[in-house]
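Data first, discussion second: the structure below is written as structure tokens.
Removed: one protein chain of the complex. Kept in place: all other protein chains.
Order as written gives the chain letters A and B; numbering starts at 1 within each chain.
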Amino acid sequence: MPKYAMVVDQRRCVACMACVVACKKENEVPPGQFRTRVVEQVEGEFPKLRMELRSELCNHCDNPPCVYNCPTGASYKSPDGMVLLKKNRCVGCKACVASCPYDARYINEEKGFADKCTFCSQRIAEGKQPACVSTCIGKSRIFGDLEDPASAVSAALRDNHHDVLLASAGTNPRVFYIKKFGKPE
Amino acid sequence: MKFSRRTFLKASGAAGCSLAAYAALPEKFLLWAEEQGMLKASYVPTFCEICFWKCGAVAKVLNGRVVKLEGNPAHPGARGKLCARGNAGAGLLYDPNRLKTPLIRTGARGEQKYRKATWDEALDLIASKMKHIKSEFGPESVALFTHGTPTDHFLPLLSAYGSPNVGMPSFAQCRGPRDVGLELTFGEGIGSPERVDLTRSKVLVLFGSHLGENMHNSQVQDFADALAMGTKLIVVDPRFSIAAGKAHSWLPIRPATDLALMLAWIHVIIKEQLYDKAYLDAYANGFTELAAAVADCTPEWAAHETDLSAESIVETARLLGHNAPNVCLHPGRHATWYGDDVQRSRAIGILAALLGSWGREGGYFLATRTSLPKPESKPFPEPAKAPLNLGNFPFAGAEGVTQEIRRATISGTPYPIKGWIVTGTNLMKAMPNQKETIEAINKLDLLVVVDVMPTDTAMMADVILPECSYLERHDALAVGKGRSLSISLRQPVVQPLYDSKPGWWIAKQIANRLDLADYFPWQNLEEKIQAQCALWGVNYQELKKVGTITIPNSANPYITAEAPAEFKTGSGKIELYSKELKEKGFDPVPRYTRHPVPRQGEFRLVYGRSPVHTFSRTANNPELHELYPENEVWINSGKAKDLGVINGEYVVLVNQDGVRSNRIKAKVTQRIRTDCVYVVHGFGAASKSLSRAFAKGADDQGMITRYAVDPICGSTGMHVNFVRVEKEGVHA
Partner (left out) sequence: MEITVTGVNALVSPHLHVWDWRVSLYLFLGGLSAGLAVMTSVLHVRKGGALATGERAASTAGLLVPFILSIGMLFIFLDLERKLNVFWFYLTVQPLSPMSWGSWGLLVFYPVSILYALAAFPEERRPQLRLPVLIRLSEWLSAWRLQLAAANFGMGIFIGVYTGVLLSSFVARPLWNSAILPILFLTSALSAGAAFMIMIADQKKVKLFFTKVDIWLILAEMVMLPLFFYGQYTSSGAHRDSIMPFFTLSHDYFWYGLGLLLLVVIFPIAVVLKFLEVREDHGDELTGQELMRMNLSALMVLLGGLIIRLSFVYAGQLSRLS
């Protein structure tokens, strides 16, 4: 069984937003709503500034609060590691939205269910990469199987210091960040 | 331009019954049906037209609807990826604000009042006016303003009609001075896509270019690869751009002083003998004259001019020198800044030559030598009058100087211009000083605009012709010249919506009515493309399937002992000292001149790009609009505090001539110098028919009432306007 994960190499991200639009089109996300976003964070004072660019999405946590807090079992962790939703079970109680430390969920305005990134499971089933990864101009987003030592994600995690978002939340994310601020040493 | 629902239904009904059937099935249902295996998606390759990079794209079509666009892996400009705008291409196709039928103006110019017309009526009207202009003033009195693929259809129409007067804003309002400067130095330009060898660069310099925000697909891919490789990046920009955020050295230069920095770099590189002597001996002319000319351009002098430290200037110059020749000084793209832009481009070229990076790894690679035979066509008539689109500029390019046509239209000299055809460009937003553009338009007997969207310029036209979007039409084959030659096909992914028509059809129809049918000797463009493919030995059926066919490189991309360099300059060498310029009375070596600086309370207005928008073209695209619905004015935090402006509040810009902008949100930031403000270009649409973009944000072009014309090539420097920032409603 594969163990899917994503690595975001922040050094390569140029905040071009291709991922944001590709995701919306692939997954028919309603207007005004998003499954992924790009954070542009600048610290310091002119002219001593540094910048961090970070694309964020569902972390597909191994310890997912949204799944634990779902009262109907609509949110579930699939064996390959993806946190997914059985839409027909969702009552729209919003507990998952409130429980996600990454604010990765939203209520689909057209359908009422609690929607989120699925790592484009429909594309993975076809053997493709998630839409955001496939279109990522900077090749900043890397997707693959952690169980496969030859996969791009395994290699990236082996070769680089990496972090997860809000590690202290204890959620064990499956989205890893290779982080480096603007000024290389 | 208001359509009731009833008229809308009628219009779409005219486009065919099958279309109506598609429209009735909601996209969600189609996707669901696909998931259930009831429908099979088809994938159609084409190339993108949301910007000029012309990326190969593959459209996923479900039951006649485009549901997704992806990059074509076979295309060298896309490599399987599309940017945000390319991904949002279907937003243009399905934009409800699209031009749907031909329109004929009923109100005064600029009143935006139109009535619907049939194609026959609109085309007959255009033909009769063009015939009238030809008989009364001569065919030279019709000018064409154009950009992108429509040029392939309408330039032949103009030439066949007998006019040489074409103006492409891509020259005088954009790349012109860059290309001219490099041509004067190396005998050729850098091409598009630029032949910068980023993935092998050890040092990359960006002057004002905010690559990344400037979303040029394959080049940004290379840029990211370079960053990941650890290429040292030097960014010269008054603003802490995304690229500056990645930089090893960010040089927050005082605007308009770039040339001083470049000359100081040349000075240091020569003084410290960091240049590539063997390369210069073999390939360059005029080193002695150059060294003499920059003798006084010390880092200390440049520090005073540029507001940078002398140490940082020396340090970066050494960084360049020590990594030569694997350094790339990116010549940028939109280079029309201050009116001495050819000379700035020359200075970049000279630096590149000193470092020996032209034709070397990590610098600039050489284009493929492969070429394709030109198809035979009927020769165009020789115009009776001299072209006026080159003005008095000795180095103006064949793309024409737009504002020279505008000037002649207003003055009537050397001969009157009575008709404008505008295709693929929104002149109101592309050319500086809108008052002049409007004045010129008011002198016209005929203004035809061919476009997909009701742009500001379309809303000034006498006749508006609705072109179908790039996803609904054939266009000429796109030939890309990089390391290898690529041929890409644009083909309809879906049938045209509404009563819109492809550009080739429109041009051919006008030609037919002007008795110029001989110049369009084919039934439809596909027939012409097929003939071209046959001529080039390309399998058309294969091309239809794969979208792009690449002819492998036949020349070395780098200068080697076996393949020494050739330069197509007058002397056959790199011109560090330009005799050509000297002959025409210009500085043979770039010389720095000081430009005016903003007065107390004023800021220099600089503008640039957002990665999710192309010019003013995408402001109404639903998917892109929601990411960046209106532009913001970047203002230094300290200055904002003095003005009492808080982040996110609406302000108004007032330029030196008293022109007031639409209201615009203030982005109060540490990321910009105190002497300039920055906006993203292309907002503040005046066209009421653009329901999303209308009056959103400020139109930078409206603030650009002054422009500094480069005497060498006629390009318009547009970073020369000064604005005050006022709180909204203060002096309303």
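As a working rule, a residue touches a chain if its C-beta (ideal position, glycine included) is under 8 Å from a C-beta of that chain, and two chains touch if they have at least 3 such contacts.
Not measured: the values here are computed from a predicted model.
From the options A:58, A:82 or A:95, the residue with contact to the unseen chain in the full assembly is A:95. Listed here are the chain A residues that touch the chain not shown: 15, 17, 20, 32-34, 36-43, 65, 68-74, 88-95, 97-103, 105-107, 112-114, 165-166, 168-171. Mapped onto chain B, the footprint of the missing chain covers residues 627-628, 669-671.
The rule is simple: only the chains that are shown with their structure count from here on.
Taking each chain's centre as the average of its CA atoms, chain A and chain B sit 34 Å apart. The part of chain B that touches chain A in the complex is made up of residues 27-28, 31, 35, 67-71, 80-88, 90, 211-213, 215, 217, 220-221, 223-225, 227-228, 230, 240, 242-248, 250, 252, 611-612, 622-624, 626-627, 636-637, 669-673.
Only residues 9, 11-18, 20-22, 24-26, 28, 31-32, 40, 42, 44-47, 49-51, 53, 110, 122, 131, 134-140, 182-184 of chain A touch chain B when the two sit together in their complex.
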